[in-house]
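For this view, one protein chain was removed and the others were kept in their places.
For reference, chains read A, B and C in written order, and residue numbers begin at 1 within each chain.
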Amino acid sequence: MSDFLQFRALSKGYPGVQALADVSFGVARGAVHGLMGENGAGKSTLIRLLSGDQRADAGDILIDGSVQTYASVRDAFEAGVIVIHQELQLVPELTVAENLWLGRFPARAGVLDRKRLLSEVGARLRDVGIDVNPSAKVASLSIGERQMVEIAKAVMLDARVIALDEPTSSLSSKESEILFSLIARLKARGTVILYVSHRLDEVFRLCDSLTVLRDGKLAAHHPDLSRITRDQVISEMVGREITNIWGYRARLHGEVRLKVENLSGDRLPRPIDFEVRAGEILGFFGLIGAGRSEMTRLLFGADSRRTGRVVIDGRAVAPDSPPASIRAGLVLCPEDRKHDGIIQSRSVEENIAISARRLFSPFGLVQPRKEAELADRFIGQLRIRTPSRQQDIVHLSGGNQQKVILGRWLAEAGVRVLVIDEPTRGIDVGAKSEIYALLYDLAAAGMAIVVISSELPEVMGITDRIQVMCGGQITRQFERAAYDEREILSAAFPDTRQSLP
Amino acid sequence: ADVKIGFVVKQPEEPWFQDEWKFAEVAAKEKGFQLVKIGAEDGEKVQSAIDNLGAQGAQGFIICTPDVKLGPGIVAKSAANNLKVMTVDDRLVGADGKPLEAVPHMGISATKIGEAVGQAIVDEVKKRGWDPKTVGAIRVSYDQLPTAVDRVEGAISVLKANGFPAANIFDAPQAKTDTEAALNAATTVLNKHAEIKNWVAFGLNDEAALGAVRATESVGIAPENVVAVGIGGAESAINEFKKPKATGFVGTVIISPKRHGYETAINMYDWVANGKQPEKLILTAGQLALRSNYAEVRKQLGIE
Amino acid sequence: MQSLKKILLGEQGLVVIFALAFVLVSITVPNFLTERNMLGLLQSVVTIGIVSCTMMFCLASRDFDLSVGSTVAFSGMVAVMASNSTGSILLGLLAAITCGAIVGVINGVVIARFRINALITTLATMQIVRGFALISSDGRAVGINDPAFYDLALTRILGVPAPVWVMGLFFVLFGFVLNRTVFGKNTLAIGGNPEAARLAGVNVVTMRIWIFALQGLVCGVAGILLASRITSGQPNAATGLELSVISACVLGGVSLAGGRAAMTGVIVGVLIMGIAENVMNLLNIQAFYQYVVRGMILLLAVLLDNLRVSAATMSRR
Partner (left out) sequence: MQSLKKILLGEQGLVVIFALAFVLVSITVPNFLTERNMLGLLQSVVTIGIVSCTMMFCLASRDFDLSVGSTVAFSGMVAVMASNSTGSILLGLLAAITCGAIVGVINGVVIARFRINALITTLATMQIVRGFALISSDGRAVGINDPAFYDLALTRILGVPAPVWVMGLFFVLFGFVLNRTVFGKNTLAIGGNPEAARLAGVNVVTMRIWIFALQGLVCGVAGILLASRITSGQPNAATGLELSVISACVLGGVSLAGGRAAMTGVIVGVLIMGIAENVMNLLNIQAFYQYVVRGMILLLAVLLDNLRVSAATMSRR
């Protein structure tokens, strides 16, 4: 075989989990190779082995025919392998430029070459197409911007192999396009690209070949992607047919459940108003930095409001406090899983039960049996892949962590308004359709649901109504019957906004 | 049966107590009993030390307590463990502040020692022909330790009686009892009163007085203009006397760890082994040692 | 063999290692395993043990409290002085516990409400409270007028002194609170990720204030027992207690990064500290060597535990 990058009988186990079992496949020079699979299938594990950060229990990685024996990330660099991990790996306290150079600072005798530090970076950032100040601290960037910085970090080097683990999960369509053109350029240079994603559209658009993993084993290998169909890939991943991912179900809408008036805050200076009815699923679409997440945080009381009133079923919610919102029946599933979602060093069970347990803990005494039942229910329903409900959540794969957080909010009984920010970020197709079905059920039972998403097909696929945000304002509203991809997109772009009615 | 005697001290790191232990050990060799040395820095440690001695089957112990008010607790604990108890250096008092006379004691009066320091300073000042009215006095203080207060107050009483104006006695509180802390505290006093030419200094122990001397050196005051007298007479003081050039540290009041260590141990042994009650109260005195005569003084006291 | 390994590497592995060490010491050190010595040992760890209970909560929620030693001393002083002046021991105890709790609430409010670094805040209150203890009695110890006060420490129930019972009670109580109450679970959640806990509806600010208040209150109890044991209020008591207590907790597996704590671990940590002292004195180890030995034991304990854990989870790092 003349494959440039080869994996030979790779295996890796963690306590209780065989993350990879005897996986072998190869990727040709200059190819973009897709890697797909359910959450917890072993994709990130494979990438981690490639990055030199961890060592396989058995098996080899070959580049250009030679077995790689590297034992550290640095060795992998030397061998020309660069990896962008699923979780962002930036240092918030350092500047953008410093983050880009981290691990290989330009220096003379240990003293930083500050000119080079800044000059080369400017060009790279422009290349990648993001407009951030190289001297700005990464802490001040939005998630999307951070993701782009991370990508800039990878293309700065002349790598032979670049692996991207779900790079678009926090990018909007505009940034994704920039990324795709970058990938095209890298490919033209002969770089091998390993591309992990749950988005079939992207994979079919970008990739030349594809590998599907299931339960840590090789489920399928397609050297030529043009010969197969999406449905085929889905069934290879999930082990069953899913004909319609969205599975939209129409519902009757009742009275106004949530009324938001005049909502504004420090990062959302211009006030916002909207309503959601019982049984309705309202979508918010926009580009990164449109202010959607900021809006949800103000709504929930996670950040302090400047002005605004939130009314649920005719009753105003006490402002500025998550506990008050939760008591009033308003919950928020936040977008930043690592920072705002998972509770590190605690178990899956506790992560699910944390918010709902107040409902079934008389006198503040916890009911271990009930918590276990709750956890088992969502582990089953959301197909969370974990050796047990006692597993520390940090050991779960990214997508499974996301499912746990989602479970936490779905476990909330008596919720009247559910706000979910990027609900399916990093979640596999199979689980996605389960989650959508769950949302329809909740809405049908009378809940008002607000979904924020940067994935246009998703917003269009599951909502009854869409509000488009741009520059911190709601620019347009679409009813389901009038959904039009081009018009929704154009309402989201700042430059074209003025010309629209 | 085998005689086992405890010797509990409040600050095992202090050379003074090292010496007490050393001399107690000599007594132990001589009489053939076993000495158990325990450091107990606070009331709680004292309690467990006594329990511990009881558990290992000791018959009695000698203690220099971290605080004299621990008296009733120590007596009760000893009784509970069936241990004979004697105190050394510091005498136990009851809740009313009166000494517990039933407990045999060998010690030094903190006030007396302070007075000896004051007298030594006064003598040296007279010898140098200074006018006490113009001399500044540094009271290196560590007021959280009652013994320390008694010592410096003793010195001050003598100074005042000899014409030192109260207004010229300046407080230099040390944050800890080491030389650096005394040095820093004294430096501030010296700088605050740059107009004063001649200085005297004293404190809880040698380290305190030495800190003040170092402070005078660091701001450039000549040794001729400094008279400091310490308490203790262990290595820190001896090192000072061994320096080729005389410093402002003119003397130290040596108290004999030999008597305190050796005699108390012997007395306790006699009590335990032969049922001979020790004397209820033995007071020892401090003795001034100067650069010129420290070797003899130490020999007299049986140290060296 | 296989099952031994399982026991050693399981959740309770630290306890097992400790038990083995205990047996070893019992066999090799004369006078160690006698009823008298065991009771003496337990009494010697009463203060550390009691304060560790709440320090565990404090650390588990990613906080830090350096003021415990001063608070113990201060509330001991208050107990004695208030008893003496009112003539009622009960009032004295109430006053002491109240003062302890007040110190805790102040710590909590400053740290949680004003968002001031816990290390600096409690370092400051540590000094301030020690200052109060010294000022209140002009730096001198205060004797107890009413001998009934001593009984708090001297009373024995089933042959075991009351302070040891109190410590045992606290172990059970706080173990229960940690594992079986919403309060305990929320404490751990705050330590795991404060922001996520807040967004999950945990009232983080209030919780943190409560934890510090409890800590202060418990220091008050420890102060009372200490005063009773040493038959006086001592302004210099319990210096350095903070480090011993934090060490005991960390030895027992409480994570300084928050989110992880277990009562059994803390009990073992406390006992290790106590046994180390006890054995060194029984073996008549010289004072200066005690420093070295104490340090070595600390190191050895964490090293062993570390080996155990890393053998158990061939974890990814």
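Everything that follows uses one rule, which is that a contact is a pair of C-beta atoms (placed from the backbone, for glycine too) under 8 Å apart; a residue touches a chain by one contact, two chains touch by 3 or more.
Everything numeric in this text was worked out from a predicted model, so none of it was measured.
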Handout entry: From B:N82, B:T134, B:T188 or B:Q277, residue that would touch the chain that is not displayed
Key = B:T188
Practice task
Return the single residue from B:K98, B:K242 or B:K276 that touches the missing chain.
Solution key: B:K242
Practice task
Identify the residue among A:D266, A:E373, A:D441 or A:E485 that touches the chain left out of the display.
Solution key: A:D266
Problem - Absent chain, residues of subunit A that touch it - result: 51, 53, 72-74, 77, 83, 85, 89-94, 98, 102-105, 107, 110-112, 114, 139, 266-267, 297, 303, 339
Completion exercise
Touching the unshown chain, subunit B contributes residues 12-15, 18, 141-144, 170-173, 175-176, 178-180, 183-185, 187-192, 194, 207, 210-211, 214-215, 217-219, 234-236, 238-240, 242-245
Exercise for the section: Identify the residues of subunit C touching the omitted chain, counting contacts across the whole complex. Expected result: 66, 110, 114-117, 119-121, 123-128, 130-132, 134-135, 138-139, 195, 243, 246-247, 250-251, 256, 287-292, 294-296, 298-299, 302-303, 306, 310
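The rule we apply is simple: only the chains that are shown with their structure count from here on.
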Problem - Label of the chain whose CA centroid is most distant from the centroid of subunit A - result: B
Practice task
Just give me the whole-number Å value for how far the CA centre of subunit A lies from that of subunit B.
Solution key: 70
Completion exercise
Per the C-alpha means, the centres of subunit B and subunit C lie apart by a whole-Å value of 34
Fill in the blank from the handout: Chain centres from averaged Cα atoms put subunit A and subunit C apart, in whole Å, by 43
Exercise for the section: Among the residues of subunit A, pick out those that touch two or more other chains and give their numbers. Expected result: none
